[in-house]
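Got a structure here, written out as structure tokens. Questions coming.
Every protein chain of the complex appears in place save one, which is left out.
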């Protein structure tokens, strides 16, 4: 998660749009499955042993395997709807307007749109966010962690069976200046609950030599970023490690596949720090495949603002996601002034 | 699996097409993962801990989560490429020409085709079939059954770890006249290794009353089909239970989701015998969504010949798939004389 | 939870699904429900609910005693609801041409040897062997499916039974 608090706060102060829907409701417990139902405007959400079932007006409906759905929902909740579009799959997802959020079905799917079968509603973020939070809480069973890699967690299937509050309530990590500075996000150690991941057992854990003259202890600072990433307990979940104005270094550790198809509303940069990640690039609006990107350690690439991307990594990899969290960008996007690619030559 | 032996035999007698590729190769064991690689013509297949990786000429590549890939591959192998198109996912799959088979990437995906990025090669079935068989055998680890429902098997992830020959070598069940007749497919019992599935514990197991006069014991016959289906150890795997000429009743028990997107080359009928199955219907050629079908017990529907379908069932359901295995149909299809929908009014 | 209830349908209690269109014609799916068809049909009306070239699946309301039928090829009956008795008879002389497709209704019980009897309940499938004659009986209103070839007794009333 890499959205600055200031951006959200600024947006929350704006008056609501005219067409905004404020109805959200947690339904009763289903007798057969033990799960609650959820309603947001005219969208209804239900889970059973294997699927999330989503319906919307005029007979719209969608079935999503619950493992993929929970992994996507978890990110959308933890990231506060992130930047731009979070496609849970080819049909359902959210678009962040920073203070408000659109929940859609088929809007970013060529065939649904061409047939006039897409549907969306816009909500205050503070209405949809808590509802989604309750959904991920209710629908996650004991032993299953939607943030974890497949080999490091249980299975999500079956009827309601306990909960995993610790997993779904993880607080997002966002350094204000840099990890390891006094009063900022601490480095990770065995002792504070972050053991080295099995796939990063060979990563050097030594910390840098730091010699501060008296009086400069708060500014002469460095830490082992690769060591820090080797101890991440979650996958595909960027956290802020260093901040230059609105420039956020948001590294993350990646294993298996990105649970969402992310369609950023601005350029987003990736620097692969270790191993290999393959990216499927599709058009943001139509969903049609555009490119395939193979990124190895040291590779840099820009994700243009008009695509959606989904990544794959067999060996856990370290990825530096670089975001520009500027408040001006949403306005530029609305005015059509934001570039699709931030560099041309 | 519901392809008559006669059809395959007839096709195998035909001379090979001019453009057919006969090269297939099993590669060495990968040092890191322990899995073998496989080559069919200019297609290469590799698996790692989480993915099947498929490449083809001119930089074509595809990454498929290994769970979905193995479930799809298992069906394609067990069904002898089935009828028409077996889409493993939106990119890769096979088309059965009955004696020959096309392996494709992007051919049934609008965006790949429009961009000229689709690729396919045609193989003798007796070349691609055994290669796929070796692939499913090598890539399936101990404890994982690609035919089983998610809650009834292990996980497919990780490096090579044993095998599950019993699971991948299941012989297909095809009654010649009717299940239970003397010398034909036997009914299922606890004793012959088919216990009642946990989701069908309430299904009546009594057999019908059968009173045959002397001399007619071989023709006066009936059995409990629902009981038989409640004891199926596999999902989404039709087996022939009764035969009228080329008309095959191929019931099956369905749980979670159909591992392939099936684009039949002829009309295929479904009668839902119990519970509920939801079907996603997309265009066969373009992959664009066309309809959503909800089928409950007693519901009958035709799958037209120009669509692909994928089903979902949370509660294990009984489905009667009805196929017409006529040898004439492939010729009619080639001549453009086969109807898309077998009934109009 | 943990206790699963298998939902079979019956004429007294069925729920029908349906086709929701994104970009298509619902008629392409020839969508019907066998219990609804049986409910709205006359006893022993053999209504095609599925057809693939010459082959059909018929749904019938089983009520009282059916006519006698003869057929040159195998047919199969599957009870979807209720209880149905099948009487089988080996005709003394062939009743239908060898090439005749589908069942033929007989005016009366034919001469021949008693082959036997089946008592089928829900989910039971029975063979109606080629060259035999048969009669069905149901004490209470029941529902059957018959796997066969379209023939003289097959009723096709698609517009009445299908979603459009």
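Labels A, B and C are assigned to the chains in the order they are written; within every chain, residues are numbered from 1.
Keep in mind that, in the parts below, a residue touches a chain if its C-beta (ideal position, glycine included) is under 8 Å from a C-beta of that chain, and two chains touch if they have at least 3 such contacts.
Everything numeric here is computed off the predicted structure, so don't read it as measured data.
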Among the chains presented, those that the missing one touches: A, B
Full-complex contact with the absent chain, from A:58, A:171 or A:209: A:209
Residue ranges of chain B at the interface with the undisplayed chain: 32-34, 59-61, 111-112, 114-115, 117, 159-160
Residues of chain A in contact with the chain not shown: 177-179, 181, 198-204, 206-213, 216, 219-227, 230, 241-247, 249, 266-267, 269, 271-276, 281, 288-304, 315-316, 322, 324, 326, 329, 340-345
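Heads up, the rule we're going with is that only the chains that are shown with their structure count from here on.
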Centroid distance [mean C-alpha coordinates] between chain C and chain A, Å: 54
Distance from chain C to chain B - Cα centre to Cα centre, in angstrom: 28
Approximate Å spacing (C-alpha centroids) for the pair chain A, chain B: 36
For chain B, residues contacting two or more additional chains: 288-290, 292, 294, 315
Residues of chain C whose C-beta touches two or more other chains: 20-23
